[in-house]
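This report refers to the structure that appears directly beneath it.
Omission of a single protein chain aside, the complex is shown with its protein chains in their original locations.
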Amino acid sequence: MSISLNGPGLWYATRATGLVTLLLLTASVLLGVLTAGRFASDRWPRFLTVGLHRNLSLVVMVFLVLHVGTTVVDTYTSIPVTAAFIPFTASYKTGWLALGAVACDLMIALVVTSLVRNRLGHRTWRRIHWTAYACWPVALAHGLGAGTDRGTIWVFGITAICVCIVAAAATWRFVTGARAGAR
Amino acid sequence: MTAVALTSYRAPEMRLPRLLAGVSYYQAAGLAEHEQMYGPIPLPGRAGRPGRSGRQRPERFIDLVDRSGLTGRGGAGFPTGRKMRSVVAGQGRAVVVANGAEGEPASCKDRLLLTRVPHLVLDGITMAAHAVGADEACLVVHGQEVDLMAGLEDAVAEREAAGVDPVRIQVVGIPGRYVSSEQSSIVQYLNGGPGKPTFSPPRPHERGVKGRPTLVNNVETLAHLALIARFGDGWFRSIGLPSAPGSTLVTVGGAVARPGVYEIEMGTPIGQVVMLAGGPSERLQALLVGGYFGGWLPAEVAWPVPMTHAALKSVGGAMGAGMVIALPVTSCALAETARVVSYLAEETAAQCGPCMFGLPALADALIDLAWQGGRGRVIDQIATLIPLIEKRGACRHPDGATQLVRSALTAFAADARWHDQQGPCYGVRRAPLLPIPGDEEREWGWT
Partner (left out) sequence: MGLDVRYQLRVNPIACTGHGMCAELLPEIIELDPWGYPILAATPVPRNVMDHAKRAVDACPTLALLMEEVTGKHR
């Protein structure tokens, strides 16, 4: 398929969808941690946490598709579609795109296993779902390495906020998990 | 122990003892003595090649078991023939598991059989394997019973040398925890997991060890099977009641002159069972029948009740695995119950919330009632807790505890009210009567 599209529009779209994917993924990880940590308040029920977590993850997939799509279609850099799934098959920024491919594969595994959770059984699903703690940092590294906006203050700021959120969530999960285990 | 050393068992003239006929005070009966007492095992044809003729063809043997009316002696009292049929109906080759892991601290009948007449049990395993077409069989006991396991392995080796069993019987040690002797725990352990109960479905008879239909029977049930195979269903039914035929082993303990294991006809009144054990050593207030999954009955209520599952259920008790413990008037039943429930609370598998949290709460309430009380609200607390606990676990462990507590509050209602209003009675100072394993015996894991 040879669509020759050029111009800055696609490049902006790639960067924008990439950033949004990262933001949504951060929110999803936060909500996932809150689900496991049984967060609830008078006005925030637990089913809301898990429901949002699942729906947001699906939206992440939508933006991921757009991000990969706009990258592949852009003829300024000839990146084959296989590079989105198989690491080290791109010639442009090979290493950083490889990280993106890994994150994409993990994301697909996480979503697909969650959709067929009933048939998979809880134990298997849970083991695979732990890889979400790997997916997020790999996606972040991909963004920092392959992204062309990392020098700007606002992107740096957004990235820093995402890191803080996930770090705080993971710490909270670890601390409350340890306390629950000692119960 | 009723031990009458006979040279051979002559059915049908002899009523009792049956299982305990060959029990010696000193040692286990070897294979030769066993065969002299009861005759050789009636497997048709050569070992490994069941013959086509004779009344012991597998389906005919299950019919025989059905007609004999044999029910499980492990506590549930389920008809053995029906259990065998459901295993045969399952998918895949069957596995036979003999449950000799006597988890109940107050019961010693299985231990008696395994240490004194092991070949009776092993015969039963072989007959059961023949009946359900099993090609694997194992006998499970608690892993810390090293001497017991060694003795059983010797007995199996003796049989192997003589070529008795077509299917090799494996002796397996399971974790020593209370719930590990439950049948789904045993199956999970044999499948490589921890010795904890599992959620059903599937039941062991559908999918058990290695995913195959598994027949799990108490060792006493299998011992009866060994004799039914030799002497027939008419012989088995010649004692006992039409609705509850045969003989059964009971462990009598507490305030009796001669505590121990006795073999009785099913349907023997409880009072007679106590007299068999030498009668009460002090004036009795109550009897605990059926062990820690059973129920308390006031002495005068229990005395005429026949030892059958149905009769005990109808008076609000349970037969369980045939234990009778006599409680004297000088003991406090609430204190004894509190100790037992504390033990049961520590022995949960910690898998199900209602049991894991409910039993300790129940134990605390009972301890309060027995040793403190006086504030008038503990009985209500207990009444609120019981429906939150029973039938909400994956196994019957919490149900056994709630049944015990319910029966205590019914049988000792006046005492409970007194404790609740006034405080402890003098009986709480008496040394504990009901046996509870010591701390050293409880340092076992689940694998």
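First chain written, first letter: the chains are A and B, and each begins at residue 1.
Just so we're on the same page, a residue touches a chain if its C-beta (ideal position, glycine included) is under 8 Å from a C-beta of that chain, and two chains touch if they have at least 3 such contacts.
Note that this is a predicted model, so its numbers are computed, not measured.
One of B:Gln27, B:Ser200 or B:Gln372 touches the chain omitted from the figure, and that residue is B:Ser200. Looking at B:Pro17, B:Gly240, B:Pro259 or B:Gly393, the residue that reaches the missing chain in the full complex is B:Gly393.
The chain omitted from view is touched by exactly one of B:Pro58, B:Gly173, B:Pro269 or B:Pro354, namely B:Pro354.
Taking the complete complex into account, residues 197-200, 351-355, 357-358, 388, 392-394 of chain B touch the chain not shown.
Considering the complete assembly, chain A touches the hidden chain via residues 35-36, 38, 40, 45-47, 50-51, 117-118, 121-122.
Note that in this section only the chains that are shown with their structure count from here on.
Computed centre separation for the pair chain A/chain B is 56 angstrom, with centres defined by C-alpha atoms.
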